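Below are the structure tokens for one structure; questions will follow.
One protein chain omitted, others in place.
Chain naming follows the written order as A and B, and within any one chain the residues start at number 1.
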Amino acid sequence: MSNIKSQTGLLRVLSRSIAAIIGGYVLSNLLATLTSYLLPMPTVDSVLLSLQLSFLFYCMIIIWVFSVKTAAKAWLGLLIACAISVVGLYLAMPESSL
Amino acid sequence: MNGTFRQSMNWLHTWSGLLLSSLLYFIFITGTVGYFDKEITHWMQPERPAIDENIDQRNILKMAEQHLNTIAPDAQSWWIEFPIGRSYSAVTWWQESDEQGGKWKSNTLNLQTGEAVITRETGGGKTLYAMHYLLHYIPKTLGYWITSLCAMFMFIALITGIIVHKKIFKEFFTFRPNKKQRSWLDIHNVFSVLPIPFHLMITYSGLVFLMFSSMPGVIVGSYGTNMEKHNAFVESVFQKPAHPEHNHEPANTLSMLDLMPDIESRWGENILHEIGLEGRGTAGAHVQVKHHEYSGISDGEELVYHGITGELLFDSMKESHPQSASKKLYTVLTDLHEGNFAGIALRWLYFISGLMGAGMIATGMMLWAIKRREKSQRTGKESTGLQWVEYSNMGIIVGLPLAIAVYFWANRIIPIDFANRENWEINSLFITWGIMLIAPLALAKKYSPLSLWIKQLVLASALYLLLPVLNAITSDKNLVSAILQGDWVMAGFDITMILLGLSFGYAARRIIKEMKTKE
Partner (left out) sequence: MYIASLLVFMSCILLSLSIKRHYVSTITQSKISSKYSTMPFRLCGFLCLTFSFILLFNLYDLTLGLVYLAATFTAASLIQTLLLSYLANWINKILLVLALIIIALTLHKKLYHVQMLVAHLG
């Protein structure tokens, strides 16, 4: 094993868990909202469908966070993904909402 | 993380499964019990008349409307639930007028006399089942959030479990008893893998059920933070077919009995589940009629009549507004989760699958402790918290069913006119569970974990085995009379309690045997 620092020390695990649970929650909400904008259906239906899909996103994000090499990489990845999502949201947001 | 993808997923599986395992066990047990909520309520209110074979629904409707006219002439809504399917009594419901407070009330009807039956106040099976998504003693929204979080942990545990199970097909159907750790792993696999369709469905649909509370960001994205717009969105999702607008102009509303000829010409006789008159005394009154048979997994057919003219406004068999794909997905998931459509055989299968889920969680909890204990015996070093876990597992796993038995005992022992008896039945459940959790920890110095398992199992066994006896002593119903009268719900409950008692007893015996061979 090439890792010198063990990734299962308490602080690292805590950091990764917070990234997964809270960071993942934020990202999955952003992605699901983006999906609701992009789906070609009436708003009611696209929001309803995106809500139902959001948990799949959340699950995949959590699994990804726990499979990368370090907690730092996980945080970085999440932040980048959130940033891209926010940009996407801004671009895709329909005029009528908010 | 450390090591390969599989190793990381193994770590994730262990911890996402273990961290909230007690709560998940509670959710699974109360949810599983909930599939028989109506049957449990029937047992918990023995004052209810024995199930009537004679079910002339026109007669019942006439009696019910007369009864409602006497006790709730000013109510804004009247509903009658017929004794058919899983409804074991005729029940009248009414909603008081807004001036009187707008509260919903109900009475069980004695079909011989047309009078109300005085039934004891109890949460019954419904409250036991509601704890499954609300927990208890905490605000509704907090309950939704905690349950959603648990469901997410469960979903991760399921997915990672599937990922890491290398020999999932080769080890299908495998259970090797009497091999210590290997046997526990085998049985954990049996409870997890065989019901995979159920576990995946129940967990994901559970998440979907609560999604309006748990993923608000998506709603905010299209409807802003205005609460009214949110509520409008949710309402439009659950929009009901063609009901006339609310109109508070006073008007003479008809009697539901007048509609029976038309209903019977469309659907036949004695097939109604419910009939209800909403907006009584106003121009916006309408009557909803529901068929008792389910169409596939969805709710049965429905008719809506104008409450003044009696004109048919809506017939679900003729309407052709197809649901959108999103709505269809939502309805399918929630219908599957609730299983309202399930007949008796399928309902027992749901129950068995739920028990296997609870078993999956329990064996997972025990497997962790057993593995760590064997490791500590080999290496001489004990994991932190291992003793805590060993002395709390039995309180959680056996303690909860034990507490549920005490809930049933409380139902018979608490006097009928005791204030707040409904709350005290529930309190006795949680007080018992609390004692079962704390006692082993307090007795840890004196007793080994195995002996404490035996004590709790024996106690649970006794409580369950004696329930039918308690039933006979404290009510006019008992197992024998129920069988003779054909009241299979009452009899079924007592028989199930006996079987559960025997199971706990058998488990206790096996552990006693194991302890003897160890010495």
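Just so we're on the same page, a contact is a pair of C-beta atoms (placed from the backbone, for glycine too) under 8 Å apart; a residue touches a chain by one contact, two chains touch by 3 or more.
Just so we're clear, the structure is a prediction, and the values are computed from it rather than from any experiment.
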Across the complex, visible chains touched by the hidden chain are B
Looking at B:Ile55, B:Ala116, B:Ile297 or B:Ile495, which makes contact with the chain not pictured? B:Ile297
Out of B:Phe5, B:Tyr137, B:Phe175 or B:Phe418, which residue would touch the omitted chain in the full complex? B:Phe175
Contact partner of the left-out chain, one of B:Tyr144, B:Phe209, B:Phe314 or B:Tyr350: B:Tyr350
Full-complex touch with the removed chain, picking from B:Phe341, B:Trp424, B:Tyr447 or B:Trp488, is B:Phe341
Tell me where the left-out chain touches subunit B, residue by residue. 169-177, 190, 194-195, 197-198, 296-297, 332, 336, 341, 346, 349-350, 352-353, 356
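Quick note on the criterion: only the chains that are shown with their structure count from here on.
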Quick one: in the complex, what on subunit A touches subunit B? 1, 3, 6-8, 16, 26, 28-30, 32-33, 36-37, 41-52, 54-55, 58-59, 62-63, 66-69, 89, 93-94, 97-98
Touching subunit A in the complex, subunit B uses residues 1-3, 5, 8-9, 11-12, 152, 155-156, 159-160, 204, 207-208, 211-212, 215-224, 233, 236-237, 324-327, 329-330, 333
